[in-house]
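With one protein chain removed, the remaining protein chains of the complex are shown where they sit.
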Amino acid sequence: MQSLRPLLWIGPAIALIAVVVLWPVVVLVHASFQNIASDGFVVGGAGFTNYNDLWHEPALRGVVVRTVIWVVAVVVVTLLVSLALAQLFNQRLPFRRLARTALIAPWAASVMMTALIFRWALDPYSGAVNIILHALGLVKMGSNTADWLGRPTWALIWMIGVAIFVSLPFTTYALLAGLQSIPDDVYEAARVDGSGTWRTYRLITLPLLRPAILVATTINVINVFNSFPIIWEMTRGGPGYETSTTTTFMFILKQAFIGESAAMSVVNFLLVILVVLLFLRATRWREQVTR
Amino acid sequence: MRRRLSGVRVAVLATTLAAVAVGAGSATATTASKASGAVTLKLVVADYGTGPSNTSSKYWQGIVKAFEKANPSIKVNVTTISWTNFDSQVQTMVQNHNYPDITEGDYFSAYAQQGLLYPAKQVLSNPSNLLPVFASQGTYNGVQYGMPFTTSSRTLFYDKKLFAQAGIKAAPTTWAAVKADAAKIKATGKIGFGLPLGPEEAQAESLLWFLGAGGNYMSGGKWTINSPANITAFNFLKGLVSAGDTEPNPGTVDRTPLWEKFAAGDVGMINGSPALIPIIQAAHVLTSSQWASVPIAGEHGPLSDTLGVCDNVAAFKANGHLAQIKRFLDFAYQNQYQLQFDREYDLLPATVSAANALKSDPTFGSFIQALPHAVQYPSNTAWAQVKTDIQNTIGTAVTGSPASVLGNLQQTAQKLGG
Partner (left out) sequence: MSAVATRVGAVTDVDTPLPSRRLRPIRRRTFVLSVLAYGIALLFLLPYLEMIVTALRPHDQLLAANLLPTHFSFSNFTTIWSTGFGGNLLESLAIAGGATGVVLLVALPAAYYSARHRFRGRSLFLLLVLATQMLQPAAMLVGIQREFSNFGLPATLSLILVNAGFNLAFAVWILNAYISSIPVELEEAAMIDGTSRVGALARVTVPLAAPGIVTALIFTFIAAWNEFIVALTLSLGLPTNHQPLTVAINNYIGEYSVDWGHLFAGAVIATIPVIVLFAVIEGRVVGGLTAGSIK
């Protein structure tokens, strides 16, 4: 009886995770080996046909390369900017809480709505961003130069910008939390040593922030890898699949090619696990994080 | 004429009764368990409106109100879905086993193939009143499942004001003239030719150009997506785009915003349907004498056969509501509702009787007379999947290689069958 006692407390959590999170993985993997009609009915087994079709998808290579660029660019820039922001917003400022609350807006708002407002502001004929750039003489309204989202490379750059924008609040707050957990006496000691500001930051603050950086980065990698609304609302992954990542590609395939979409998901899934494991291993998270 | 129709009605009434009896037999399990309670029909429709003031939900609610009054035992729930999401949402609903009873919008012949749909003759008292030219698209194995509800045909709209400013005398009838005129309009600082090759309806725009070169998606039951004619068409478009005679990056531009730009007086020429007319009128920029619509330009001369598109009603078997569906569809297909729909959205009717009533209408007359020559999308069961692929990728042919983009599409289509 005693050994069953924990189940009373943690059983519901396990059950919920099993039903909602783990079982879909099983269904997903199973679906990737089935031949599924576009109305969702299973026509029969498919062996590796779905994977084979996916492999021969002309767009796949570009999609995968783009996904890597997308994840690395967003996560790295987010971290660097957040380190600076956390430092700034950790200062004693008048009405600091007000400023911090503003910082949180992109986190509170739905990513999908933030993406829509950027799409609107980038409209080549009436978008606010283009009005300003036009006034500065950088673009011409209605021309190719103002059509940021119509050109795949620029569309990707802008979408990376939006992804960074929405990732900053969480990351900055995580780092702020980390900063506040550094005891004052550490700094006192450094001051006594006569260390300069930068030196103090590099030798004391950064190492002590390491756990916070680790956690924030891991969560960002997962979030950005699976990010859907930004690309969906700004370009739908187009033209063609030229601004698609694996996640939006999977979603587009799902409309009519369910089995192949499932195969894409499985690949996506393995990729994200691989990336996170590599990252955790590279940063030796166990030493940092286990209590 | 009237007499013959009523004769048909009598005959149909007999089959109706028989069908009701059969339907009642198979449906007893579901309806009986709900005791004497009302049956609720799930009606899923595409939204043709330009905003909340004329959303299709209003149109259908009007019908439903009258229908429920006449049939107190049947309730109808209306779900309205915007067009850009219609395909994916209906496909997802069906994938979720969350079946509607009736859909109005795009039609998926694969569902007929899967045995999910009632044939037209079971759910309409008078299926022969549906315009015959649109029957093939809804037909699978010789049986019609998809029932056209509203139709439209495509023509070339042009802005006379811009044409005059650019010094152009007449609307173009050949591609060479299209290119020359677009270049002149571009020189005035406006968009020469509006070319919506974004995912929303790229399959329609592309087909209009294929037809101009004598091509099509299918020929003789075989996919011909990368036929020389079709490649010629996209090579022409590629030249048009690279010369800057269209809006920038057509592969990312949907029909919706571009039609609005035409209405705002910013586009010289664009292929459109009658549904563009209310948008022009709402914008209050072009008066009715400042734009016109003519047959679409082809490689060497105007198209004699244009693309005719119909949106279909489909009736799903899964909930076993045969008798109720039939009651509702007979009600909704009445002339008054057909005409109300056409007036509301400037689209064309889908029934013979309603088309006859509009034949001499000043706005619709010419479109209706062109309807019998309309070219259709393929009726192949793989079309829904192929169309999805076309919508997503064909726009890249104007920046990349037409032969390889169309070649990839052809490969996918052949793999899917037909």
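As written, the chain order gives the labels A and B, with residue 1 at the start of each chain.
As a working rule, a contact is a pair of C-beta atoms (placed from the backbone, for glycine too) under 8 Å apart; a residue touches a chain by one contact, two chains touch by 3 or more.
Since this is a predicted model, take the numbers as computed values, not measurements.
Trainee: Considering the complete complex, which visible chains touch the unshown chain?
Mentor: Those shown chains that the absent chain touches are A, B.
Trainee: Among A:Val21, A:Leu136 or A:Ala282, which residue is in touch with the absent chain?
Mentor: Counting the whole complex, the residue in contact with the absent chain is A:Val21.
Trainee: Which residue, B:Gly49, B:Gly214, B:Gly244 or B:Pro295, contacts the hidden chain when the whole complex is considered?
Mentor: Looking across B:Gly49, B:Gly214, B:Gly244 or B:Pro295, the contact with the absent chain belongs to B:Gly49.
Trainee: On chain A, what residues meet the omitted chain?
Mentor: For chain A, the residues touching the absent chain are 3, 5-6, 8-10, 12-14, 16-17, 19-21, 23-29, 31, 40, 85, 88-94, 96-114, 116-118, 120-121, 125-126, 128, 131-132, 141, 165, 168-169, 173-174, 176-184, 187, 211-212, 214-216, 219, 222-223, 225-229, 233, 247, 250-251, 254, 258, 261-262, 265, 268-269, 272-273, 276, 288-289, 291.
Trainee: Could you please point out the chain B residues that touch the chain left off the display?
Mentor: 42, 46-52, 55, 57, 77-85, 89, 92-93, 95-98, 200, 256-257, 259-260, 264, 275, 279
As a convention for this text, only the chains that are shown with their structure count from here on.
Trainee: Taking each chain's centre as its mean C-alpha position, how far apart are chain A and chain B in Å?
Mentor: Taking the mean C-alpha position of each chain, the two centres sit 38 Å apart.
Trainee: Which stretch or stretches of chain A touch chain B in the complex?
Mentor: Where chain A meets chain B, its residues are 37-41, 53, 58-59, 124-125, 142-144, 147, 149-151, 155, 235-242, 252, 255-258.
Trainee: Can you check the complex and tell me which residues of chain B touch chain A?
Mentor: Against chain A, the touching part of chain B is residues 87-88, 91-92, 94-97, 108, 110-111, 114, 116, 191, 198-199, 244, 248-249, 251-253, 261, 266, 384-385, 388-389, 392-393, 395-396, 399-400, 405, 408, 415.
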